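Missing here: one protein chain of the complex. Every other protein chain is in place.
The first chain written gets the first letter, and so on, giving A and B; residue counts start at 1 in each chain.
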Amino acid sequence: MTLIQESPAVLDPGTTSRLLEVDGLSVRFPAGRGTAPVHAVREVSLTVDSGECLAIVGESGSGKSVTARSLVGLAGDTAQVTASTLEFEGQDLGRLSRTAWRRLRGARIGFVLQDALTSLDPLRRVGDEVGEALLVHRSLRGEGLAKAARDELRAVGIPDPEVRARQYPHELSGGLRQRALIASAIVAGPSLVIADEPTTALDVTVQAQVLDLLAAKKAAGTAVLLISHDIAVVARLADRVAVMYAGLIVEEGPTDEILSRPAHPYTADLLAAVPAFGRSGAAVAAGTRPGGLLAPPSTGPGCPYAGRCALADDRCRSELPPPVPQAAGRSARCWHAGEYALEAATPEDSPARPGVAATRPVLEAREISKRFRSPGGSWRAAVDRVSFTVHAGEALGVVGESGSGKTTTADIVLGMLDPDAGEVRLDDTPWSGVSERERRPRRSRIQIVHQDALSSFDPRYSVEQIIGEALGRTSRRGAAAVRDQIVALLRQVGLDHGDLQRRGASLSGGQRQRVAIARAIAPGPEVLVCDEPVSALDVSVQAQILDLFTRLQRDLGVALLFISHDLGVIHQICDRVLVMKDGAVVESGPVEQLFSTPQHDYTRALISALPGVTPGG
Amino acid sequence: MSTLDITHEPDPGRAASGLLVTGNLRARRPSVVAAALLLALLAVAAVWPSAFASHPNQPDLGAAFRGPSPTHLLGTDQLGRDTFARLVHGTRTSLLIGLGGTALAAAGGALWGLVAALGGRIADEVTMRIADILMAFPSLLLALVVVSVLGPGQENVLLAIGLSLMPIFARIVRIQAKVVASSLYVSSARGLGVSPLRIVVGHVLPNVGPSVLVIATMNVGGAIIAGASLSFLGLGGSASSPDWGSMLAETRGYLQADWWLPVAPGLAITLTVVALSVVGRAMQQRAKGSGR
Partner (left out) sequence: MHYRRWVVRRLWLGILVIWGAATTSFVALQLLPGNPALVIAGGGNNYPSEATLRAVERTYGFDKSIVTQYLTFLGRLLRGDFGDSYQLHQPVGSILSSQAAASAELAAGGAIIGALVGVAVALATAGRPRAAGAARCLELLAVSTPGFWIGLVLLSLFSFDLHLFPVIGNDGVSSLVLPWITLALPVAGSTSLVMREEMEQALVQPFALTVRARGVSESRLRSRHLLKHTAPPVLTLSSWIVGQLFGGVVVIEQVFARDGLGQTLVAAVEGRDLPVVTGVVVFVAVVFVLVNFVVDGLYLAVDPRLRRQPA
């Protein structure tokens, strides 16, 4: 059914063979203590041939990880897995005994999880972890095992494998650690590697290296089943894409085809929500369509996306569409496949970015520096002579990877940390180097929205108390007295009075971020520092929160200092941008200029990591 | 100001709220209910022992070493006193020592821990080294030292137990307070310009308090055993007001005559301590669940 066309790394057709064939896979989790039964995976069918990469794309809760795990028999003790066909290398996986599963795992199918810091045993040496599959499957022991592990570490591009093999996972950098994890999965030479979000916690430049490693394995004939939420990652590696929504594969086909001409409305909406070069703020307008992208999947017999789909009709609501074959080896579970055009979005409703007017500076950083003592005892410059100015009502972006000093910069600007050298001025008055007593009454002028909104809420506080505190009412009764004001703030960020008594833990990721924003704007600040405020969110939720920032900037005239690792996000929100690396600003200027004529190699590397952009501009 | 037309993404709280309530009820195990009931019964016995049993010190030498019977539910001891009555009347002393000692330790330890956590580096260093020194005493040894100085007696036993548990509370409260003080929500409150005193009252105390209560519940059992041990060693209460430990001590010489004698007070201690730890664990689970 699925022919491989235009895939970049097709082997000689004679040697390609069907490796994995799945038909009608369902995974159910029965009701447990305090949980409802979940039908996590529904009627999933897919195939993987040797030497190809199939990507399963979806947002959190779409069932993609459960699908991956059920293919190695590790969906969990309570999972009920059924399938009409579940074949790997001609073996019926449905009939495998426990012992047979163990012989398969690690030997024929490798499995890579995200975040090697927790996915490798933290108490064992890297070499032992990498070699374990050989010990189990090949009965290698002693020096032979150690040497095989070192060879594999070298093969995945880890320098000094002799040293690294004796270290523990926490002693390796994120990139090396992830390579070691991959090495531990492929050391026994499996014909299929299942990679579940293999690059998610990594910086973009490191991400590229890890993807190159997987691409090299693929070119050498290993099939890859890639699980990801990140379109950019998928575009780089996958030959074919399967899009999952609510446990169903809603669309499947060659990567280029799907990404450029999505047939299913969900795929189209998902792609539209990705902030990327070439599609600036106005076009990213998921929230403008009827229902938006964000309500929970519809229950009932029909298409789960019917509740939010612009094309939905009675048939969609009553009857689940089967996978309908499309042109070019594609299929889509939609009665209206291909009828939905991206241009159908009406850009009028989405917030236009306020223009940059030459206004007075509200926040100035002059040559600020900060050093920290590293565990070894030496000093490390976290922020090195950084200067910038934020004007009233403008959005200044700060882009950089982990360790670039962007969060330390935010702490200094907020007056949480005093710089070792340099000065911060707020409203043209000294802000750094003054006593906390002097600073406290002026703190309302500058507020922050954190990445981890939940941690920024007192777990005992209701939404009303959280925002009440920002209005100077620290007691529960005090907060109730200004309830009207609090409700008005909630409305401004898209929540309502029904959310007043809820706790942070019971809110969804997007709702938490909205509450955090409401709290930040409550004291009427002039500057809002946003520290990676959308990085932890699903792409469709992210699009809505970004819209919200732009609206608030326009309606309230508040200036944004927007910190992110994602140039796409910065591009959508900001007027000007600073690029930070190792504590220093390496490049700065208007966003458009930065994208069209990047000066610094590092900027170019960041841009090339964006989806839909070919490197080397 | 424009209102936003934003639809909600999947909303875990609202959608599942009905389900969660019933889920919680089901999760509340029968063992926890039974334990809580037992503790309530003990509390009543401690406050109003004569509701359950007659006078505990009525000697009746003719009726010594009787087995259980309708008149003497748990039999009689070497002096013919009703074991059940003594058990019921002993509840007050045993619970008082357990609860009082723990309460003393919790109050003192909480203050101690807060000073260490929030009072700056020198206060932290000094108070924690004192805790180190006290922790080097096994709690029974510390209690023995205190009793050797102050002399035997229920008040001194209570004080001794309180002192020996205090550094445990101090350490836990210190760590908890430090975690809260370095949390993102305290940093957010600072960023809003909330004063340090209000941060302590509004964030630190309410978030440390429940865990103190949980640790206290878990420790009452240990305190009851410690009190009983001291009584058993002859350093506890007076003969006129019986407690479970001294009841056990008195039976020692009569084991061969009647093996049944130590069973009742021993079971009373064990059941009480088990009930306390079952309830304590349930509280701990709940605190974990609601924290995140």
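FYI, a residue touches a chain if its C-beta (ideal position, glycine included) is under 8 Å from a C-beta of that chain, and two chains touch if they have at least 3 such contacts.
Keep in mind the model is a prediction, meaning the values are calculated, not measured.
Novice: So one chain is hidden, and I want to know which residue out of A:42, A:105, A:336 or A:502 touches that hidden chain in the complete assembly.
Specialist: For the chain that is not drawn, the touching residue is A:105.
Novice: Of the residues B:36, B:140 or B:175, I need the one that contacts the missing chain.
Specialist: Here the residue in touch with the unshown chain is B:140.
Novice: In the full complex, which residues of subunit B touch the absent chain?
Specialist: Answer for subunit B: residues 129-130, 132-133, 135-141, 144-145, 147-149, 151, 221, 225-226, 228-229, 232-235, 245, 248, 251-252, 255-256, 259, 262-263, 265-266, 269-270, 273-274, 277-278 touch the chain left out.
Novice: Write the list of subunit A residues that the hidden chain touches.
Specialist: Looking at subunit A, the ones touching the missing chain are residues 69, 72, 74, 101-107, 109-111, 113, 115, 118-124, 132-133, 136-137, 168, 170-171, 181, 184-185, 375.
Criterion: only the chains that are shown with their structure count from here on.
Novice: Take the average of all CA coordinates in subunit A, do the same for subunit B, and state the distance between these two points in whole angstrom.
Specialist: 46
Novice: Taking the complex as given, what residues does subunit B use to touch subunit A?
Specialist: That would be residues 1-17, 19-20, 22-24, 26-27, 183-185, 187-195, 198, 201-203, 206-207, 290-292 of subunit B.
Novice: Quick one: in the complex, what on subunit A touches subunit B?
Specialist: 33-36, 61, 287, 291-292, 294-297, 349, 414, 416, 440-444, 447-448, 450, 452, 454-461, 469-470, 474-475, 491-494, 498, 502-503, 505-511, 519, 523, 538, 540-541, 544, 548, 551, 555
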